[in-house]
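My questions will all concern the structure given below.
Only a part of the assembly is drawn; its chains keep their places, and the rest are absent.
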Amino acid sequence: MCGIFGVRGTPRAAALTHLGLYSLQHRGQESAGIAAVDEAGAAHGVKRMGLVSDGLADSDMHALRGSLAIGHTRYSTAGSSSIENAQPVLARSRGGHIALAHNGNLTNATELRFELEEGGSIFQSSMDSEVIVHRIARSSAPTPEARVAEALEGVEGAYCLLVAIGDTLIAARDPRGWRPLEMGDLDGAVVFASETCGLDIVGARYVREVEPGEIVVVDGDGVRSLRPFPPRELRRCVFEHVYFARPDSSIFGGSVDRARRALGRRLARESPAPGADFVFSVPDSSNSAALGFAEEAGIPFELALIRNHYVGRTFIQPSQGDRDWKVKVKYNAVRELLDGRSVVMVDDSIVRGTTTKGLVAMVRAAGAREVHMRVSSSPVTGPCYYGIDTPTREELIAANNTVDEIAAHIGVDSLGYLSLDGMLESVPTGPQGFCHACFSGDYPTPPPTDPDKLRFGCGC
Amino acid sequence: MCGIFGVRGTPRAAALTHLGLYSLQHRGQESAGIAAVDEAGAAHGVKRMGLVSDGLADSDMHALRGSLAIGHTRYSTAGSSSIENAQPVLARSRGGHIALAHNGNLTNATELRFELEEGGSIFQSSMDSEVIVHRIARSSAPTPEARVAEALEGVEGAYCLLVAIGDTLIAARDPRGWRPLEMGDLDGAVVFASETCGLDIVGARYVREVEPGEIVVVDGDGVRSLRPFPPRELRRCVFEHVYFARPDSSIFGGSVDRARRALGRRLARESPAPGADFVFSVPDSSNSAALGFAEEAGIPFELALIRNHYVGRTFIQPSQGDRDWKVKVKYNAVRELLDGRSVVMVDDSIVRGTTTKGLVAMVRAAGAREVHMRVSSSPVTGPCYYGIDTPTREELIAANNTVDEIAAHIGVDSLGYLSLDGMLESVPTGPQGFCHACFSGDYPTPPPTDPDKLRFGCGC
């Protein structure tokens, strides 16, 4: 997964993009990059591995002049972690520069790539995003937006794009609208961000979302909109509301915090935990849902699990014997609250089950008498092909076990998931028009040709 | 401020110390260090600037053999930030090694230092802790514990110490007990940590606190206790409960989460906010207090401010005009919740008032109709001489302004602090035996000779 940000129309473009990336850091922590287009139409880029705050230095920013900039934060996926795969992609073509930032995952990238390679194109990264840059370069359409439109024809899967071609900034979102892309205004400058928290941090006023299938063009003539593709059935990712987006954001036209509150309340109705003493969340993503559960169930809400926010991403294993040390470094249970109590633990989802199992053990070690686990989404039974980095089916605990088996495995007294309907009906603007493939198996596209081997890494 | 951790009696000593430091990271993020004593009684040390996770590498750990180790995380104080001031202090003396980790601040360090310099001692750092090492080295008492006891005679102010002398581990806490120091047991190994969350992370069982004025000796003969100093009136730091310690910890014999809950409830009684729509906290330190306020007041609790936990400590200023960008990088307000509402914002304390002012502006920009600020401690009117890094009196907003003036300055509709009695009565084992000097002006010691100029940096 990734976060993208772009702005056109202010001399502070790169600095604002840098600020914007801070707020999109939860969407990707592997690498961060910014490209800016100077007065002469030349693009300059800076990319670094790691966090925005680690990676991009003051001195880097000096290189990024001009009133148009785009930025990208990249999610960590095993194997493809290298600076070649950092974005924005920067390329020269037909005498001009193209810079591109992409959130999402194409499903026919392999086919498109073969086609391009047959035509003599070379690939210097393992990102599917490079495919789009090649296609833009190959288009001889007369305007930047026409080149982008032509390039995207036949491209399948999920994409939100920010593209700088010369001094034109183009935003594009695939017709199914898998990923969010929000648009704002800052004293006349046009701002785009994956989530509204990116608009907030720069002080931009929310305008509207870039619509599914829309291409928004920002240049010297102002803002224009294209809709070159035939409409498709809407498939906005429900997991953005459940887990991925930040609760202070609004995406797909609805508040994430309100969505999570509603998921928690519905969960309390679908799967109550009558005798429990209190409810607590697995911080931070489940806080709103746990509050919603507590509210609906009329049970107190407690902060019984504390998350250590100072922990970085490199750990040194303390000893062979201690299997749960990763969980212990990240979380701690509050004995004073848990000792002797019957409790409800709310999390947004269970993927492999390993962390959950460790958390339950920790909560029991702190004295909890009964642990009732409630999950504010449906069981995850399949991988995501549309930009969220989920493990293979083999590793997904709910793909291979009944709810009872999972309960036994993670060691809880009871386990309740939200129903598919419950989940979809809780998100704002639902239940229609959402992707729920990883929960329901109802994939709107065939799987990528060789999703595990042929895709050149996560392109998002 | 600092965090200290120590363990004796397990071959995993350094690895456990490393793990322990992760959990004490909130007590200091400037530098981290570990010293371990090998079989031959030789101490080896590793210190790095930055976080535990950044600083100490796998390869460092290989150098740290032996069954006794102590560690330290150091708080960032302007000016004295350099590797020379990282701890543990490691020194050779009388043919043996001394390693020392210190949390607290001595109030007569300048005098002691002059005395030592007159006797020909040299100082290679600006830490008051180095004074104690010199005094241990100068003692010719027959046992390690007698050397430490002799060294501490006449030392005034706040200290929790972990000292390794040869293969003896010594823990010491000053007679007024300003800072917490907790003791645990891990399969026979003795563990010390500033807070119980340090015991939890390594899986140690809580035993008791090191008592004010106590010296605990751990060596081949087991665990012994000394009480060489005349008793003093107890002065445990109330600010540890209010702000500094982690809510999952137990310190001074009481739960921090419970203390904060109680502070919040008392605050709701002392300073209600009748017509408010909901309560929210300034995360993370005020979450428990805000929940307590909501509970007592019968008003809903919302997550209306979101904190960006991925932000590091280096920022690049985006533009001259934007004065609140530091606040914006760290926090964001949830418009969907705040728009048009009358709200109660709970924070643990107001120091300079700058962050608070920025937060109030942010909350108003998100549409809040009325902002009622409630603070779960009394006004901070003076500096701390006992180990917490507060600014000078000139910078403390409550030292120079009435509550009304502060309310006007930060821009709230109403402002309520907790009373001194309310604060002290809310913390467990209170109201007696707590230091509240920075709130009340009732300092139990004279100020350090020249606290601003002569102290050689914060020694904690």
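Order of writing sets the labels: A and B. Residues in every chain begin at 1.
Everything that follows uses one rule, which is that a contact is a pair of C-beta atoms (placed from the backbone, for glycine too) under 8 Å apart; a residue touches a chain by one contact, two chains touch by 3 or more.
No experiment lies behind these values; they were computed from the predicted model shown.
**Q** Assuming the 2 chains shown are copies of one sequence, what number of copies does the full assembly in this structure comprise?
**A** Every protein chain is the same sequence, and there are 4 of them overall.
Basically, only the chains that are shown with their structure count from here on.
**Q** What is the Cα-based rotation angle between copies chain A and chain B, on a 0 to 180° scale and rounded to a multiple of 5?
**A** Angle of the fitting rotation, chain A to chain B: 180 degrees.
**Q** In angstrom, rounded to a whole number, how far apart do the mean CA points of chain A and chain B lie?
**A** 36
**Q** Could you list, by residue number, the parts of chain A that touch chain B in their complex?
**A** 12, 15-16, 18-19, 22-23, 25-26, 29, 51-54, 56-58, 61, 197, 200-203, 246-248, 250, 255, 257-258, 284, 287-288, 291, 295, 300-303, 306, 308-319, 322, 325, 328-329, 332-337
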